[in-house]
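Report on the following structure.
Shown here: the complex without one of its protein chains, the others still in place.
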Amino acid sequence: MNRINVISKKLYKIGLVVSLAIFLLFIFYDIHNLESNSKRYLSDHYISEGVQETGAINIVTSVLYDYRAFDTLGEATVLLTAAAILSFLVPITKDKMRGTPFTIIVSQTTQVFIPFLAILGMYLIFFGHLAPGGGFVGGVVIALIPILLTITYRVEFSEYKFKPDKKKVSEDIGAIGFVLIGLLGILTGSNFLANGQANVSLGDAGELISAGLIPYLNIMIGIKVGAGLAIIFNSLIKEK
Amino acid sequence: MEAAVWVIILPLLTAFFIGISKVYVKKIFVPLVISSAIIYLYLLILVINNSYPPNVYSVGAWRLIGINLMVDPFSGLFLLIIALLFLPVIIFSVKYIKSYKHEYFIFTYIMTAGIAGMVLTADLFNLYVFLEVSSLSSCALVALKKTNKGLEGAYKYLVMSTLGSFFILLATILTYYLTGTLNIAEISLEFNEIPFKIKSALMAFFVFGYVLKIGLIPLHFWLPDTYEDSPIPYNVLSSGLVMKSAVYALIKVLYIIFGIDFLDKSGLLQIGVFWGVITFIVAHLLAFQQSNLSRLLAYSSIAQIAYIMIGLFVGTEGGLIGGNFHILNHAIMKGTLFLVTAIFYYSLSAVNIEDIKGLAYKFPILSFTFVVASLAIVGLPPFNGFISKWLIVEAALESGFVYAAFFILVGTFLSLTYYLKVIITLYTKNDKEIVVEEPGLSLSLPTIFLGSLCIVFGVVPSLPLRLINKIPTFLLDNGEYIRVLLGG
Amino acid sequence: MIDLIFNMLMIFLLITAFFMVFTKDILTSVITLPIFGAILVVIFVILQAPGPAIAEAVIASGLTTFFFVITINKTEYEQNE
Amino acid sequence: MITPGFLYFIGAILLLFPVYEKLKYMLSFLVTVAAIIITLHLIPGYSVQLDFLTFTLVPFKVDNINKLTGLIFAVGGLAAVIYSISMCSLSHLRLIFVFIGSALTAVFSGDLFTLYVAWELMTISSSFLIIMTSDVTKKTGYYYFLMHVAGGLSLLWGIFLQYSATGNFSLNNIEVGIPFFMIAIAIKLAFVGFHTWLPLAYSKAPFYVAVILSIYTTKVGVYVMSRLLSGINSLAYAGLISALFGIAMSLKQKRVLKLLCYSIIIQVGFMIIGISIGTTEGITGAIFHLVNHILYKTVLFMVVGVVIYTTGKDSFENLGIMGRKLPITSIATFVAFMGIAGVPFFNGYMSKSIIKEAIQDPILTLGLNVMSFGTCIIFLKFIYYAFFKNSDRKVDKKPPVSMQLGIGFLTVLMLLVGIHPFFLENLTNMHVDLHYFDKKHLLSGIQPFLWSIPIFILFKKYIVKNYERFLYFDIYLNMAKLFMTTGYHLSNYHDGKLNKYLLWATSTLIILLLLFMF
Partner (left out) sequence: MQISYIAVIILFCLGIYTIISNKNIIKMVMGFTILESSLILLLILISYTPGGTAPILDRQYEIVVDPIPQALALTTIVIGGSVTAVMLAVTIKLYKRYRTLNVDKLRKLRG
């Protein structure tokens, strides 16, 4: 009796999911049959005018940091919230990752790796408006440095190198910097997060110093994400 | 209209600065929090005053190719709720919250920013982002006490809200795919050519996603859990703003993007009203069973939200006015109730209904406030809840939902059963000597302020209704909204 | 040619996903997660989306896997001891 | 022009400020007397209009009927406040003021909205009056509140039906909401079947609260019935049945307060009959009867209150202290008894005569006589215990002057109305063409009283016996049990299993998709 109950429950679950799949299939099929390719006014505009309007070659970056920079602010806030949640969830006592300690090869390699990671992160951040990458990815790569330190030399060393308080502050500074750069737009008589409209010289597209405020926004996000992810990771490790 | 964007940025900036002040300058913490809340109040009043005729603020000055913020009477109402609740709650929390003070304020400010963003934005994806901001930070607030129950509630909340978010995101993506834009007005225009079936499927996803956050039965289960062991001042904002912001988003999406004609044709209005009726009946039945005061109030919140949904889904002008007025009233009433509960908890850590026995003789004024607010939430005259319920019932009757109107009155009766239970316990003499920590003026003053609003809005309902009366024209006829947003 | 690879990748993606969900051992399924992510990255690159590809590689399959590993480290292993 | 109800509200607000004992007395005396004076000087036909939300309300409208009702309410307010002021606390006094004020507002309201608001305010204030007195009355207060809110909501639903059908709130042309108005008024009137709250509330609550409740609660019901439901002839029989039920129940009672409660049901039966006849004469008779009823029933409640105050209990034996030691109380009891029995030259006689005159139906006339007869028998029991049966109870303490003042004031009024029945008519310009003191009316008035005395003496040992058994069946308790069990089962479904909850959620999604797409 109990067994039948369990099986019927399982069947019910599968039935639900399958019917959801069938519905989705219908919807996708219907959508696919529509003539939807013509409806790309917005992205056509971005593609044709984006380089002149924002000065960034990477249109994804220009969408992220200029056209829809407000989204990015919200997204950064989500990350900050997550970091704050994790940092307050951890207790004061410290704990390390369990398992066997690594050999000397690992620690040596880590030391070699760290400058490379730093440079890669910097590159991704600074060339965010020219190449794939940007503040988020660059920030993550930079965050890998303390993470690697944590993994190889334990939390104490990592936190000695990068103080948790400092990380938190730099995260906040990154977020504040993003907002402050956005406020520049208001100062010059335009709107919040305005770039080209706020009489910021956009420079020549394709140059490193171009695209107005986008690189600076990228840097701020990079700082924020790097610090935030490092906090998240260390907090998870410390969690006893 | 710079103020519109400041409404979102100021709480964010405050939150970041609190984060810095935690490490370096600890002394400025309280002045920072209070002064920021006061400036915020001023900003909100400024924006609300300018909400009619509606105006558009374009972030980055990109106009239609970027993200726009739009201040219309509907969002003005929600800003009004923030204005009414935020400063009292902040003043209350400065003394009330003892552990994790900084985190509490960081999350509260971020949550407020998220809600303000949800309310103001006119962009579908931006709406999702701010929804995520507000729900993640409110989830953090649920877990703030780090008790078993708090963490469990936070986990359930996280699971449900993420599930809801993914469905909203799915619908958003499909909408973008179909229309090629994310601006609500343009989507609304494009949607005229989309076949009925696809639109209904999208609507189902939107409705499911948002209702998960609103908590209509049977999607309500996580909601009382989040209330049970969270800091009680947060519950004020949670029931007054977080749940309501989901209502706001749902209504905005449904009325502006899909349009009232489609809602009527697809049968959502009928389903919504029926759903609301079921919800409040069941919620009232469940609320009677609770022994924990916060949980009882949570179930009551579910029921009240159901009334609001009925008002908003009736689909007439009167219904929208009644529903929106009830949103405001419920925020005030529930805020008062939670704040009084919080003072009880603060003074003698009473959480169960049994524990508050005889407290009326210790706190006569606060208990009176509690009685006023609970009678208001039951819907007895001459308090504000009565007026809004009256408007909802009248609207339901006018548009033919006779059963809904009738059951609202039955629900009023049912809700009296459990509120009266609490009140009677409050007024029963207790022989035990109660050791009481006196709540200071900073705790009782916000409570009494909100409680007095219950009476003021009941006697002079025209005060808020001046704003609310302008809402229906924007929702019932989405052409007006679209015209303003497109700047034509 | 590219279509064939693409379709193969999709099928692999599904297989890894199913494997991830239906294996009994949690550690195995967590280890499958970066493989899943890596296949997604390749698909993104094929679909001309380098930005999301890098982000997916770094965040979704990199960091998230780390998080999962830490979580398992903190929970299941203790149970076994 | 300030309305009397509003005056009381202002009084309640003024009482919020911490006042000295003396100031309290002064204030309440001033407010109550001012209310009487204002009511006396109201001009029939005067009305106030007020714009509220989208409708135009008439919160204040005077005509002959409600002027008289308001006047007696104000007088009762004065007497009751004087009577109880030495005993009740400040918070109680506030609630009493709100209660009286809302009753007066209900009487003078010119539209359904104001009526409903005042109606619910009465419920709220009186319930809290009961709830806040002592721990014994908590459950009673709960029950009372729920019953009355159910009645109020029924009224509200009637109003909604009315409003959606006609588009206005006028009190005059009521047609759609009649069944719901009936339920609302039946609960307020303690009609048989809806009467369960009345004996509970009045006997559990302290006596001074019972005095105040007895003046207003049912009487507002009667007044509103005269406004909304006059002229529905079949209701007369219902009133008759209710009254007979009241006689049967009150004979069984052991406690004096309960006897008085059921006697209210009988008296309300008279008024229902008067109103449901529907002619001007009938309604006027009913309203006059309301006035008289307030006078003598209040006195009786007050007298019992004195007994409770002096001896501590309200059993019949304790009434025996009356004859010797409490002279004013004894006189008042006697006058009130004569009034309630309808003996000529006492006040009840006048209104009963008018109602009797208005009745055409022979069955109802017979019923009316039976009711008068029953009332006499019940109160003979009362009188018997008070004056004729020897009692050894001692008086613990003397009743305060204020209590006796209240009783005396009403007794004088009773005598005045009884001896000079045209006094009431002249006061309000409602002239009934009736010669009260001609042979026919005198005879028919005194008959039931005269019959009842020999029958009481004959069957004394059956009637006087205290029946322990208390016939009490409450259908509402069973409904509450159903409500509780349903909630319990529903609550059990919420067992904290997240998987189950998620399953509910997904099922909802599928149902939604099905509903929308097909």
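Odds and ends about this structure:
Lettered A, B, C and D in written order, each chain numbered from 1.
Please note the rule applied: a residue touches a chain if its C-beta (ideal position, glycine included) is under 8 Å from a C-beta of that chain, and two chains touch if they have at least 3 such contacts.
Everything numeric here is computed off the predicted structure, so don't read it as measured data.
Taking every chain of the complex into account, the absent chain touches A, B, C, D. Shown as candidates are B:Phe125, B:Phe325 or B:Phe457; the residue that touches the absent chain is B:Phe125. Check B:Gly19, B:Gly117, B:Gly153 or B:Gly259 against the missing chain and you find that the one touching it is B:Gly153. Where chain D meets the omitted chain, the residues involved are 491, 494-499, 502-503, 506. The missing chain lies against chain B, touching residues 125, 129, 132, 136, 139-140, 143, 146, 148-149, 151-156, 158-159, 162-163, 166, 169-170, 173, 176-177, 182, 224-225, 228, 286, 289-290, 295. Counting the whole complex, the residues of chain A in touch with the unshown chain are 10, 13-14, 16-18, 20-21, 24-25, 28, 32, 37, 40, 42-43, 46-47, 50-51, 57-60, 62-64, 68, 71-72, 75, 78-79, 81-82, 85-86, 89, 130-132, 134, 136, 206, 225, 232, 235-236, 239-240.
Heads up, the rule we're going with is that only the chains that are shown with their structure count from here on.
In terms of their C-alpha centroids, the spacing between chain A and chain C amounts to 18 Å.
Here the CA centre of chain A is 30 Å from the CA centre of chain B.
Centre-to-centre spacing of chain A and chain D amounts to 72 Å, using the average Cα coordinate of each chain. Counting partners per residue, chain A has 23, 26 as the residues that reach two or more other chains. In chain B, the positions touching at least two other chains are 197, 201. Residue ranges on chain A touching chain C, taken from their complex, read 58, 60-61, 97-99, 124, 132-134, 136-137, 140-141, 143, 147, 229, 232-233, 236-237, 239. Across the interface of their complex, chain A is touched by residues 50-55, 58-59, 62-63, 66-67, 70-71, 73-74, 77 of chain C.
Chain A makes touch with chain D in their complex at residues 12-13, 16-17, 19-20, 23, 26.
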